[in-house]
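Apart from one protein chain that is not included, each protein chain of the complex appears where it belongs.
To keep things simple, chains are lettered A and B as they appear, and every chain counts its residues starting from 1.
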Amino acid sequence: MLKYLLKRFFWMMPLLVGISLVSFFIMHLAPGDITTSEASFNPKASEESRQKLRELYNLDKPVVVQYGLWLKRMATLDFGTSFASHQRPVFWQTKDKDGNVTLGMIQEALPITLLINVLSLLLIIGVALPLGVVSALNQNQLPDRGITLFVFIGFAIPGFWLALMLMYWTGVQHAWLPISGLQSLGHENMHWFAQILDTLKHLALPVFISGITGLAGISLFVRNGMLEVLHQDYITTARSKGLNENRVIYGHALRNALLPLITIFGLSIPGLIGGSVIAESIFAIPGMGKLFYDAVLMRDFPVIMGILTIGAILTLIGNLLADVAYAWADPRVRRGVVQ
Amino acid sequence: MLNKTYRCKLIKFICFTSISILLSACGDSSSTQANYQLDYSKDYPATTGGTLIDAMVGEPSGLIAMIAGESAASAIAGNIFNSLLKYDKNLDLTGELAESWEISKDKKTITFHLKPNLKWADDKPLTSDDVLFTWQKVTDEKTRTPYGSDFKLVIKAEAPDINTFRITYAAPYAPALDTWAGLHILPRHLLKDQDINTTAFARHPVGSHYYKLDSWKNGQYLKLTRNPNATQGQAKIDALLSRIIPDKAAQFLELSADNIDSMGLNPIQYARIFPARPDLNKNIALYKELGNNYTYLGFNLKRKPFDDIRVRQAINYAIDKQEIIDGVLLGLGEPVASPYKPGTRWSNPNLKSYPYDPNKAKALLKEAGYEDHDGDGILDKDGKPLAFEILTNQNKEREMTGVLIQRRLKEIGIDVNIRVLEWASFLGRFIKPKEFDVVVLGWSLSLDPDQYSIWHSSQQAPGQFNFISYSNPRVDKLLEEGRLELDPEKRMKIYHEFSKILLEDSPIVYLSAGYGLSAIHKRVKGISNPAPPAGIGYNTYEWYIPKAYARTEMSDH
Partner (left out) sequence: MKKLLSNPLVLIGFVIIASILLIALAAPLIAPYDPEAIDVKAILLSPSSAHLMGTDGLGRDVFSRMLYGARISLMVGFVAVGIATAIGIVLGAIAGFYRGWVDTVIMRLVDVMLSIPTFFLILAVIAFLTPSIWNIMIVIGLTSWMGVTRLVRAEFLSLRNREFVLAAQTLGAKDARLIFTHLLPNSLTPIIVSSILGIASAVLVESGLSFLGLGVQAPQASWGNILTDGKEYIQFAWWLSLFPGLAILITVLGYNLLGDGLRDAFNPRSSQH
């Protein structure tokens, strides 16, 4: 297992280098250099930030040197400070000489987005599994048809549209859920239980919106996986041995149908993180997605590059975790029988 | 919070957010809300307490206005920091931190006398040292502020005693008092060892005005509470809360669900949707006031054919301004003929905007050599058709204005394209490098008539405000004179003359001045309606929320 882990870990290195190349390439997409487009009408501030950018990305040095320095920045996770919000470091907190701590922008936004994504994954597992199983067991019957319809609509519905509709319906028409934001005013004064409840209420719609596509996808995946497994010989064998049908389905079929899910979850991470842009902007949730969107509107390049890189690293970590989980769940991988 | 627009007089930026295009229309006051319906029409005596909640689209980058620069920052900082002077209800200058001031005979020296016993929110005394320190900072080369140039004209600044601050200009500088009315005085004792560009103070400010920062939750809200040491007396409302809600549709949903108290409206909401929604009108009052801004069509004077005055005038005649006011602003606007707010002393009452006269426009174009030689319906000269592109930023009213102009110009044979761009690329890719034919934009102006930075020929560098490259020696001279003249009557004549030349020269076509439209919940009392010249926001400290109308603690929506 350890050997597998190490191998898997080192395999991430070339990917990181690749990510640094891609982001470096994007950074040099802008005509001229990236300092020419800045969203401020302040000649002095733009001259200043142009200078800062040159320092940050060493734009006056040869390309190879620039790349080397960019690589170093990535390795040390040092993305400088934001243009738009001059005081704030992009990634992690800094302390000035008086001991004032300024929190990093990603540092603050990341936990929120992670929370939304974890809740989305839980929602997906909690809803998609039963849907998929029910669908597979009732193949081509009414429940299956209904679920399939839901799945296709879930794939096709524009999330931001659904978000607006739900916001109006649950927030204004019925006042069931808060409309936007992460916490109610007066959140600090609540009992811890009320605080959790309050946050969950605020996150209900954003989590649903960011999970809906995944929900549809995983339902379909579970359904098809189950159907495939149910047709295999060992299930037939198990049945013919007279095993209880429930044991056949839940003990054997489901377990095997679920294994590939782990990988799917790993692969769905970039989609979830990227999808947070729209949900967070609409619902005024101060996570990575909204941070990124704001940065794009302000052409706040240090933040853009920082989030891009951190997002990619998170994906790699997610994939690593998924692979490890898979290896743990499937002994054949662990022992190196199958790659 | 509204009054902050008027507090940041330094700001002469292109108003990009412009009249906020906020959300429309309210929901059917659903059954749940109907149960809570209060009668907000009753009068209650002024009282303290309550929280006023508003929403903003973006988060301030910091609360030192001279560094942050954006309107969100100025709006909040204006409740925390004082200036030496302020504009009163009738837009006359009056003392804020200063009790009085005098101007020397040679008009080069101004002496401010501070009110006695001023205190910062942290109980430290506020003295002329702080004022001197602020001046040093705003003029410091290392300070990253666009507002330094006005203050660099001061050749000597001194604080002879703790209540006196004296400045001397090399030459009389007419906008001087206005500039001092816009400079937030910062505490020396907290900032003297700090790098003002990056100091943590920007996020933990200590000021002297009505409110102090209570908490700032990144991406969520900023909460201000009353400052017990406030230099201008105590405000009535306990706390001001500004929620950060980037999506305007969400903002309007929050307003209709009674989770925020005030927001700006667009003409459709004001003139169409509110009248159709009696349920909304029960809770929300509407206000309109003429702001200090206008929308215009500006030519890139470095490009042909806009270097030809006849072409510019022809286009001016061909545009029907009243149609734009009626159609785009739904009548909620005024025509303009000078770069000053209509009705103020600086606005030349004898000037009338170019009437809509397509025949005159055609005649002028013919004079300039443009005729439809090839019979394709488009005027041409030397085989080249008269065609150009109107650029504007994402703003519904500007887009609509552009389309109306496009239609009128087509009628006289000019082929016009419209391109709407998102703000950052608009500015970075087109305005700064001057890569445009014609723009539709707006100016938000300060109260002082000095418009040197917009029209003087020396202000054409990339990123400076004279991006249309206007250059007229007579205008240059008048602008220079206007800065030196302190006598209001003579000054008025200078700027009336300046406006007259500008109108004739037609480097821009004045389109309209729209009313600022806002919605404020009826629980808020003490608002002057109709708005005085300074706008409804001039007395936010007198606004109050009667106990009977205050929100119940919103632990749970």
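Odds and ends about this structure:
One rule holds in what follows: a residue touches a chain if its C-beta (ideal position, glycine included) is under 8 Å from a C-beta of that chain, and two chains touch if they have at least 3 such contacts.
In this text the structure is predicted, and so the values were computed from the model without any measurement.
The missing chain, though absent from the display, is touched by one residue of B:419, B:474, B:490 or B:547; that residue is B:419.
When the omitted chain is restored, the residue from B:89, B:115, B:272 or B:366 that touches it is B:272. Of the candidate positions A:6, A:65, A:101 or A:153, contact with the hidden chain is made by A:153. Only one of B:97, B:114 or B:328 touches the chain withheld from this view, namely B:328. Note that of B:248, B:341 or B:432, the residue touching the chain absent from this view is B:248.
On the side of subunit A, touch with the chain left out of the figure occurs at residues 14-15, 18-19, 21-23, 26-27, 29-30, 34, 37, 139, 152-153, 155-161, 164-165, 168, 172, 224, 227-228, 231, 267, 270-271, 273-275, 277-278, 281, 292-293, 295-297, 299, 301, 304, 307-308, 311-312, 315-316, 319.
Residues of subunit B in touch with the missing chain: 21-27, 247-249, 252-253, 256, 266, 268, 272-273, 276-277, 323, 326-328, 330, 394, 396, 399-400, 402-404, 418-422, 424-425, 429.
In the analysis below, only the chains that are shown with their structure count from here on.
One finds 40 Å separating the Cα centroids of subunit A and subunit B.
Note for the complex: subunit A touches subunit B at residues 36-46, 48, 81-82, 84-87, 96, 98, 100, 102-103, 105, 108-109, 164, 167-168, 171-175, 177-186, 189-190, 194, 198, 201, 281-287, 290-291, 293-294, 297-299. Across the interface of their complex, subunit A is touched by residues 13-14, 26-28, 30, 32-33, 51, 53, 58-59, 61-62, 67, 69, 144-146, 148, 197-200, 202-204, 217-221, 241, 243-247, 249-250, 253-254, 256-257, 259, 422-425, 427-429, 431-433, 461-465, 553-557 of subunit B.
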